[in-house]
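Heads up, one of the protein chains got dropped from this complex, but the rest are sitting where they should.
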Amino acid sequence: MNGFQFIAASAGSEGGSLFPLHLFGMFLGFLGLIFFLGTAVGMMRFPDFYTRMHAAGKGDTLSTMLMLTGFALVTMEDFSLGSWLLFVKIMGVVLFIFLSTPTSSHALMRAAFEDDEMPMTEEDLKKSRKRGKKK
Amino acid sequence: MGLELFNTFILLLLVAAALVALKVRDLITASVVFGIYSFLMCLLWAEMGAVDVAFTEAAVGAGISTVVLVATVFNLKRKSSD
Amino acid sequence: MFEDGAILNELFLERLNYLIYVVLLLIGLYAMIAKNNLIKKLIGMSVFQTAIILFYVSIGVKEDATIPIYLPEHDPHGEHAHARGGPEALSRGQVATYANPLPHVLMLTAIVVGVATLGLALAVSLRIYQGYGTIEEDELLVKLEREDARTRKAEFPVADSPKVESKRKPVAKRVSKTGKSKK
Partner (left out) sequence: MKAASMVPVFLVGFLLVFAATDFPEWGNPQSPASDSPVSSHFIGKTGVDTEVPNMVTAVLADYRGFDTMFETVVVFIAGMAVLAILKNSVKKGSVRRDHEVDAEPDLIVTNMVRLIVPVIQIFAFYVLAHGHVSPGGGFQGGVIMGASFILIALSWDLETALARFSLNRCMGVAAAGILIYAGIGIFSMFLGGEFLDYAELERVLPVSREMARYHAMLGVEIGVGCTVTAIMFALYANLSSEGKLEGGL
């Protein structure tokens, strides 16, 4: 079953009142993918370690949380006990990621700072631009 | 076609991850890429229906063995000759 | 069999997964034989191992089958079992709807034992580094040969009979040879 069939099937499912929830969940997942794209572009384009880590830490946390929340909403088939239990479990994972990912990026940043990794200043940027023009 | 598209995609990523893990000169990078390899393997097994094996691989292969490899490389030379 | 190209079609379309397992296994085997660094050899060993485990798990896959945990209607403690007055054995048709659990069990233990053996191998390579100061195989072989020559020198001192001295010479030659060939 590919994505289009899944969307078609959930649109045509009997629980008509649940359809907005599915749609909202898919929207959240899509939003998470866009933030992931931003993370990847930032990792590739930013000049030094600190800015790259900034892109990775922020984008990774937000997009993972958004995608997991969307997934939790999509799996809410009916409001039975089982699906509520699944929802709560996935929300536990979201909470864990909300706590752990910023901590890990902080630890990485701090390790780089103690290893005397210098942040890129404006002058360095000008120098690198000049070098780029010469080439 | 006997194999689904998703599986084929992950299998090709697996081959790429294995090649990168054996190609890079920095041993810590190699350990981390090997962790990525383990996670891809875990995803593949979860997709095949082997949930217990996938869980074990996620905990053991991607967690403990990466940590143990990094801990050992820290006490050895970090650079490799090939 | 080889003429009409059917075998290629079969290999690349229907059995593509087996082909990729073989490729993974060969990557691991090549790394184990040809890589110079001991840690790289160990990563190759793990790749080899996971390729075999992957093959084992994939022969337990059944089309349109669910994971090997009983669905609510077959659950021994579920409402359905209580209604029937206890769990009952599944029929042949129902058996086909569950994936084969046997390969999963065999490979689950193999993974945990794999990490234990990896840790042991890492401990051995750490000890080698403490003893010789390197984990590159070629440097290690040179150092080992040098040490061999030294112990032989200690066991048969130079002031002994000329026979022993002639015995020692080829050893020294061999050491210089390996040293040259590595450069």
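By written order: A, B and C. Residues from 1 in each chain.
Everything below uses one rule, namely that a contact is a pair of C-beta atoms (placed from the backbone, for glycine too) under 8 Å apart; a residue touches a chain by one contact, two chains touch by 3 or more.
What you see is a predicted model; the values in this text were computed from it and never measured.
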item: In the full complex, displayed partners of the excluded chain; value: A, B, C
item: Candidate in contact with the missing chain, chosen from B:Ile10, B:Val24 or B:Val51; value: B:Val51
item: Where the unshown chain meets chain B, residue by residue; value: 2-3, 51-52, 54-56, 59-60, 63-64, 67-68, 70-72, 74-75, 77-78
item: Interface residues of chain C (partner: the chain not displayed); value: 7, 10-11, 14-15, 17-19, 22-23, 25-26, 29-30, 33-34, 58-63, 65, 68-70, 74-77, 81, 87-92, 94-96, 98, 100-105, 108-109, 112-113, 115-117, 119-120, 122-124, 126-127, 130
item: Touch residues of chain A, complete complex, unshown partner; value: 96, 99-100, 103, 106-107, 110-111, 114-115
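Quick note on the criterion: only the chains that are shown with their structure count from here on.
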item: Chain-level touch network, classified as line, ring, star, complete or other; value: other
item: Chain separated most widely from chain B, comparing mean CA positions; value: A
item: Whole-Å separation of chain centres (CA-atom averages), chain B against chain C; value: 13
item: Per-residue overlap in chain A, given as positions that touch at least 2 other chains; value: none
item: For the chain B and chain C complex, residues of the former touching the latter; value: 1-3, 7-8, 11-12, 14-15, 18-19, 21-22, 27, 30-31, 34, 37-38, 41, 44-45, 48-53, 56-57, 60-61, 64-65, 68-69, 72-73, 75-77, 80-82
item: Interfacial residue positions of chain C with respect to chain B in the complex; value: 13-17, 20, 23-24, 27-28, 31, 35-37, 39-40, 42-44, 46-47, 50, 53-54, 57-58, 60-61, 65-69, 99, 103-104, 107-108, 111-112, 114-115, 118-119, 122, 125-126, 129, 134-136
